[in-house]
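One structure, as structure tokens, below. Some questions next.
In this view, the complex is presented without one of its protein chains, the others remaining in place.
Chains here go by letter, A, B and C, matching the order in which they are written, and residues are numbered from 1 within each.
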Amino acid sequence: MSTKIEIKDLNVGFHSDGQTKQVLHQVSLIVPENKKIGIIGESGSGKTQTVLSILGLISGEPGVISGKIKYRDNFILDTSANSKKQWKRIYGEKTQLLRGHEISIIFQDAKASLIPYRTIEEQAIETWKDLNGNQSRLEIIENARSLLEEMNLSDPERVLRSYPNQLSGGESQRAYIMLALLGSPSLLIADEPTSSLDRENADNLLNIIKKLCSDKKISLLLISHDLRDVIEHTDQIYVLFDGHVLEQFSPKNRTPTHPYTKFLMSMVDGELIKELKADPDSDNSVTNLVQNGNMNEKYACPYYKFCSLSRTLSTKEQQKCKNEKPSLEMFSDNNKSACWHDK
Amino acid sequence: MKKRNLKVKTVGRSLFHKTGTLALGVTILSILIYLNIFSHLNGENLIKQGPGGLPPQISLFQDLLYTPQVSQYLIETDEWASGWGDSEIRSQLDRDDILLLKNTPLITQQIGKTYSFRPEIGLQDYNEFTLNEAPEGMSVQDGEITWIPDENQVGENNIALRLSDSDGLEYEAVYSVIVTEEFFPLGTNRRGQSLSGLIVAGSKWTIVPGLIAASIAIFIGGFMGAVSAYHKDQLDSVLSYIADTTESVPALIIVFLIAAATQFNVYYIMIGVGIVLLPSVQNIIRSNTLQFVENQFVESSSEIGFKDRIILWREIIWYNCKSDLISLATYCFAFSILIEVTISYLGLGVQIPDISWGVLLAEGRSSLLREEYWMTVFPALAITASILGFIFLGAGLKQKFDPKLK
Amino acid sequence: MLKVTDLKKAFKNKDGTKVEILKKLNIEIKKGEILGIIGESGCGKTTFLRTVLRLEEADSGSVLYNGVDLMKISKNEIRNKIRRNLRYVYQHPEASLNPGVTVGKSLLNTCKLFHTNELEKKVADSLELVGLPFEYKSSFPHELSGGEKRRAVLARALITEPQMIFADEPFSGLDKILQARLIQSFLRIQKQRELTYILVSHDQSIINNISDRIFRLQNGILQQIKS
Partner (left out) sequence: MTNQLTSRSAWIKHLGYSVFQFFATMVLFCYLITFLPDSQLLDKSQTERFTEYLLILLTLDFGYSTLYGDPIWEIVLDSGIKTLFLILTSIAFIILFTVPMSMYSAYNNDHILSRLLNKALFIISSVPILVVAIIIVALSVSLLGIVPEFNLFYDGNNVQKVAVLTLPLFAIIIGDGILFSIFETLQDKIKKIKSEPWVKGIKARGGNINKHLVRGITESMIVSVTGKISFLISGIIVVELVFNWQGLGFILLDIFSQSSQRDYALLIAVMALILLFVQASGFIRRFTIMKMNPEKKYSSAA
């Protein structure tokens, strides 16, 4: 089936006080047509940069260092094709065309992402004009109201006419999603939409997004730092840690192998906490959360410092973790994981 | 409680190198304090008396700030009156015909110091010049005039240089040198008072008035701002309304009013300056305190067991607003200098027998028309330097005490 | 150890209608246990904690702590005697640390309120207890990371040797690894100091596994789920 977005070996870095800090290392990602893909990653894992690179919004120097991004079947970014100046220009132009029309994004805090001094109606019209759509005002408002109704909003009329600070949390979320879907995009990126919500509100927000995407044939790229969001609502999950893709698995068979994903699973299911509760002072392999190696040294495997699996291995195997970089290609069936010892 | 980031609104910005500004501020402040004490000790004999309107005796300043009068004459002999006496006729030459002296001569000298001047002659080919008229003791050696004035040559001494060009025409350039007993580095005003002495005496209005204005503005303004922000009740809206009203009246009018009402007593006027500055201090402290009151910080402090008084005055004001208060205080000092100079210039502040930089500027204004710039330039420099000193002091101290910038 | 009977609290919102947040709450907390309270955001769990500790005045009901009814005694008495034993860790610790002063100084000021001797030692012990290196004594809150700030606030709460810790969403908003380590420290400290925890959160995956007894707070009343 045709792919919507494909990222191949993407490297992104930033200058910070002198040296260049690389944020994304050889990240590869495929979002197939009409599918829901999840990215799980904690703060500093580079998940936001991956999303921004698709939209061409990475600011700062040097930004995108190398890599390829393909949208449908033409390249919007190909650093190997031609000179830096040329591919940067093409990259800028193509993403400019995609933004809003083909790909749209909803950020973390819905209420803060709405224009404070415009009513929702005015914002819808402004968004539509920016995309130089040709519909008249009435059509746009009608379009917006039907979108809001689809998200089972009790009184779309009142929401359309009011300012963001008059709306409740749920209402501003739905209004924000409406604005994103107004340009009828073919790919919706949701960047941590549930991070300030409790479990229940998060679930019904994600259900709304899932329903809308499947009805309108929009493929979804969901980014979250909470594993439960991604497990229940997506078809394929990429695990990001410190700019590296550590694992790619589908939640159906629920058997991730990489120690980091296992650690996240144990936190979500609570086993680790049960063990900690049983004996807080024990330091068996699982509950020993101490650091491997020393703090500011760089190791080949990005997760080595926190990896509880490597503590149980012989020093020879540990050397492998420290010096040879595990790559995503070594995989069993469709569960790719970048670890030497987890098979 | 809504979580709000703790961006504290501060006055001024860290534009400059931290220790540099502080060092500069401290040096200027210490100079001012030294001048204050020095002028307080010397009192009367601080200001030396000399000839009126004397340009600065430091040669660099004199060249920059004063173009001396050099009158030029064409000398013709009148055959008819050959027997009768002075047969020479001087006809005035103005600058546009020819310029006899290209460089400007020094026109002042102290007793006992050697006066030397090497004139650059404007004529193309000329035999060397001779001194037609000169005070005793002045001699010319290979094109350089040298002379050591003694005590009975004090006052104006005319010097005339006689030149003749290739085709025999004779010219004369006449200028005068003023000899003084004392050394007047920056020259004197119309009444012959040494400008450097006047500036030192005038410096007494830089520190003390600022103290009055700053203490009123900082203590009362800070108190009102902190209390009204912390208790956020009816008091808050009343105090803010008063601050808004006081701020709506232009500061200078309040100062004029108080000056006229208290017969130009500068210390009362400084109380007025304090009142004028009070609203801005109050608003800044109020907005800083509000930021703390609105998030959990105050409640968590009271949960720990601190009394309200301690939370407001130590936890919020002393720990966090100290740097703002300091930079506001130094601004008050700078503003009080500015106001004192302005009202003294306009005649509503320090009156004539007394001395202040504003009065000097006023005198300097009239001498501007005679192109005597030193009476304006030096007081202006002194004022700007002291104000800049306080502002740099404020910026430096603020960076030193601001916890955010550590 | 702490018995809450018939606690009631209602809010008047803008258009005058009364909203009953807490309707006749009854709960008894035994010494040394970890009690978890789950509730959606906005169900009044923070109000419950604040009214028990009298940071907010309840409408009616009594809170017995070792026989003393906190509702009856004066604010000063609470501040001098009770506050040191019942400590409250806030939801956003960044907002409860004084940004203008070093961590060590904050701890010292808190310690000075209730103790007079060996202040420096107590500060060093509490830092070491929560797993913060000693050098952090002289660093400012804005120099600390999210996890470290939470540990500094915990150190400030522990310095007065309390018996009970009320914590509002102590672990939310942290990376899983930091969260695990913080939970581990919480549990170790509880073992070491025989503390009683009252943890309030909307995140069931932590509360279910960490607490001995769990209550759900819904439309104003507390139901027990697990004992």
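Quick notes on this structure:
Note that a contact is a pair of C-beta atoms (placed from the backbone, for glycine too) under 8 Å apart; a residue touches a chain by one contact, two chains touch by 3 or more.
Predicted model, so just to flag it, every value in this text is computed and none were measured.
Although one chain is omitted from the display, it touches the following shown chains in the full assembly: A, B.
Of the listed positions B:Pro105, B:Gly187, B:Gly364 or B:Gly396, the one in contact with the omitted chain in the full complex is B:Gly364.
Note that of A:Ile115, A:Ala300 or A:Leu313, the residue touching the chain absent from this view is A:Ile115.
Among the residues B:Ile89, B:Leu169, B:Ile253 or B:Ile352, only B:Ile253 touches the chain that is left out of the figure. From the options B:Val70, B:Leu348 or B:Leu397, the residue with contact to the unseen chain in the full assembly is B:Leu348. Set against the missing chain, the residues A:Leu57, A:Ile90 or A:Leu313 yield one that touches it, A:Leu57.
In the full complex, subunit B touches the omitted chain through residues 13, 15-16, 244-245, 247-253, 256-257, 259-261, 263, 334, 337-338, 341-342, 345-348, 358, 361, 364-365, 368-369, 371, 373, 376-377, 380, 383-384, 387-388, 391. Mapped onto subunit A, the footprint of the missing chain covers residues 55, 57, 96, 99-101, 104-105, 107, 109, 112-117, 126-127, 130-131, 162-169, 176, 179-180, 183.
In the analysis below, only the chains that are shown with their structure count from here on.
If the chains shown are joined wherever they touch, the resulting network is a simple chain of contacts running from one end to the other without closing. Each chain's centre was taken as the mean of its CA atoms, and the one lying most distant from subunit A is B.
Mean C-alpha position of subunit A lies 34 Å from that of subunit C. Residues 42-43, 197-201, 225, 228, 263-264, 267-274, 276-277, 280-281, 287, 289, 306 of subunit A are the ones touching subunit C in the complex. Only residues 40-41, 175-177, 179-181, 183-184, 187-188, 190-191, 202-206, 208-210 of subunit C touch subunit A when the two sit together in their complex.
Interface of subunit C with subunit B (complex): residues 53, 55, 79-80, 83-84, 87-88, 90-92, 94-101, 109-110, 113-114, 140, 142, 156, 160.
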